[in-house]
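What you see is the complex with one protein chain gone and the rest in place.
On to chain A.
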Amino acid sequence: MGPPRSKKRRPTFRRLLKTSGMKLENKLRNRQLKQQNVAKKQRKEQKKLRQAVKDAAIRTPRPLETYRKRPEEDEDEFLDSLPTDMMEDDDLQQMTAMAQQASFITRDLSSCGPVHGGKRRSSEVVRGYEKVPRKMARTEEKEVIHLLPIKDKTGVIPQSVERVVKKQQENDKEEDAAADDPREVENEMEPPGAVQLTAEQMEQLRVEKIDQKKLLIASLGSAVIADPIRNIKRMKELRGMLMESDPCVAVTVRKLVMVSLMEILKDIAPTYRIRPLTSAEKATKVKKETQQLREFEEGLVSQYKFYLEDLEQTIKDWKQKKKKRSQAVGFHSYHSLAEVAIRCLCELLLALPHFNFHNNIIVVLVPLMNDTSKKVSDMCCDAFRKLFQQDKLGGASLATVRVISGLVKNLNYNVRPEVLRTLLSLRIKEVEMKKDIEATAPKKKFMNNKEKKKNLSRMQRKWKKAEEKLEKELLEAEASESKEKKIKLHTETLNIVFLIYFRILKKAQKSVLLPAVLEGLANFAHLINLEFFDDLLNVLQNLIQSGDLTNRESLHCIQTVFTILSGQGDVLNIDPLNFYSQLYRMLLQVHAGLPNDDIIIVLRCLDAMLIRRKKQVTLQRAMAFVKRLSTLSLHVLPNASVGLLAATRATIHAFPKCDFLLDNEVQGSGFYLPELDKPEHCNAQNTALWELHTLQRHYHPVVQQLAAHLCQGAPSEGVGALSVELSRRFPVELFGDYSVRDMTFNPPVATPPTRKKDRFSAGAVLLDTKLQRQVDSVLDAAEGTQLDFTHTTTQH
């Protein structure tokens, strides 16, 4: 890229009138300086380029020789104290050893560089760090900007500011990458040419080489970015550096190239997919510019393809090395190379979802989500989570979900639960629920000519025509087709997701994936197709009744069931009594200890079960739930208490008859049986919410407020009414608001209400009677008559 272009226009006459002579002079000077700088820079760059090309030409033809100079592995350890004359013997040994492995060497020269991957010295790490920034500092260029002078007693003082020229993005990235892996910088040792070099010199040489390479990469990269259409060939050159063979810098240079290429591609890739030209298109003659563009596109696609292949190959190499432990000498650097490659792929996955080969990237990355290396799998899972979140069209999600489905099936459900958890981030809000509904929806039909002629007058026909035209245009503008397409894609995606879930529910109930599946089902329950309901309900019922589930999993089951039923399932006439009893029973197993966070699922279930289905719930059941909820709020953390009390409030509002629970009168027969797990038969109408008085003494101010409010029968207005910020929020939101996870105090700690002082101690009497006794006993104790101070003097 060229130097920053001066944005200042040539001073117009009007401006000249306004600005002072000094300022103009400064401006002129600045401009001149800048031009000088630009010229200098260009010259420099050219020189560097020439130099780099020359270097590359010199070095490439003799890769084998480099091995001779490479020190023995162990030597790295002693590099600092190393007597250099010893090196030759070791080198010889090494060479013979290498000669035996000739096949490996010749097969892939470039991969031999990092053979010493694992070994490094910490002292050198420090030195490497030290050197990198120094180089950076040197490349920074400063520009002097002259400002208006200041005048004071001594006279006029000229002012100027130094501006650091921002380096190009690529360079930064590369430097970052280099800084990221200082060990890499240390990894590959050893210069080619010099035989009699000290370790330090070798190190220095290496750093210099890396710097040269960086400059080369930077110049190539900036050339491509500056004019991609013309310089697409440069990419090839750059890509060629991926095969860097100089063993002492190979790993670093490769990483740098990978990252820079990734950034370049992100920048220059067009926002549309490039399709191959048909032969007819090729045959026709086109304008010169079009021709140029076509060439560029072709070049870009092929370069992109090769680049992706290279990355894939790197990852494959690493995978294979892993299996063949015997040859895994440079396993470490393979590993780090592959990590960089995966990172690049993840970035591209997110940055270019519309571009060619996106599916290929997905296919490569999905199996890596299940990788044994946690870092790799986390990286991939994160990438896909983000992809799901930002994918607006749904195509990429669909492809991914397909591949995941295949993966889960192929691995026989032995995948990490995280893989399935990524599906939770799918952005699916609506799908084609019922095809028939859509089909019956009145479609706006345009009349054909015949009808028109029959029904309308001429004038009307004219009007109608104009109207239709307008409507058609409007439809186009709305891009309603893409929406339809999106829904179609979503439907398909969701079908595959449910396919994954149901397969696991049916075939692998014992697998570790079950919690993730249940969570997913609960999440997408409102989108489940009606025809699955029966089966699903049965499966869930069986699961809960088997008793193998943890509380949390059961709660997820219940949540799923009721989300289904409160959605389109309300047409089904099922009374899920069992699930009510289940939840009722489970309520007492939740408490302030570990399961406190399950309350949020409970709150969601309650919303679906009591509030949304209030028509189907009997008063008996509602009262039993109210009673148990308020009991439960005695045993959970304040945020859960607030949530539960808010849910109780909502229930009382939904079932106004619940105010029985505020009276102390017996209705009908029987006593309340608190330990019974059947909400219908526990006679909740015969008890009262006495625990609200305990809750009014709760240490948390908001719980106190809510309890007092409920005591008054939860009036929505008047004296006992709640404040707006409490009454307008949903229980689930309140649960989050008052969470104590990060030790914040919500509400904040109050200041003392009065300036009045409390009087506690009257005179010399102490508050603590026991302490008073102790004090008295000490005071009463007769003073020993024989006090002996002598030792104090003699001591000294």
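Keep in mind that, in the parts below, a residue touches a chain if its C-beta (ideal position, glycine included) is under 8 Å from a C-beta of that chain, and two chains touch if they have at least 3 such contacts; residues count from 1.
Everything that follows uses one rule, which is that contacts and distances are computed from a predicted model.
Undergrad: Choose one: "NOC2-like nucleolar associated transcriptional repressor", "DNA-directed RNA polymerase III subunit RPC3", "Glutathione S-transferase" or "Sodium/potassium-transporting ATPase subunit beta". The correct choice is the protein name in UniProt for the chain not shown.
TA: From the listed options "NOC2-like nucleolar associated transcriptional repressor", "DNA-directed RNA polymerase III subunit RPC3", "Glutathione S-transferase" or "Sodium/potassium-transporting ATPase subunit beta", the omitted chain resolves to "NOC2-like nucleolar associated transcriptional repressor".
Undergrad: For a quick check of understanding: of A:T284, A:S457 or A:T754, which residue touches the chain that isn't displayed?
TA: In the full complex, the listed residue that touches the missing chain is A:T754.
Undergrad: Of A:V257, A:L606, A:L689 or A:L706, which residue touches the hidden chain?
TA: Final answer for the missing-chain contact: A:L689.
Undergrad: Just the residue numbers, please: which parts of chain A touch the chain that's not shown?
TA: 588, 591-594, 630-631, 634-638, 661-664, 666, 674-675, 688-701, 711-713, 740-745, 749-758, 760-761, 763-764, 766-768, 770-771, 774-775, 778-779, 781, 783-784, 787-796
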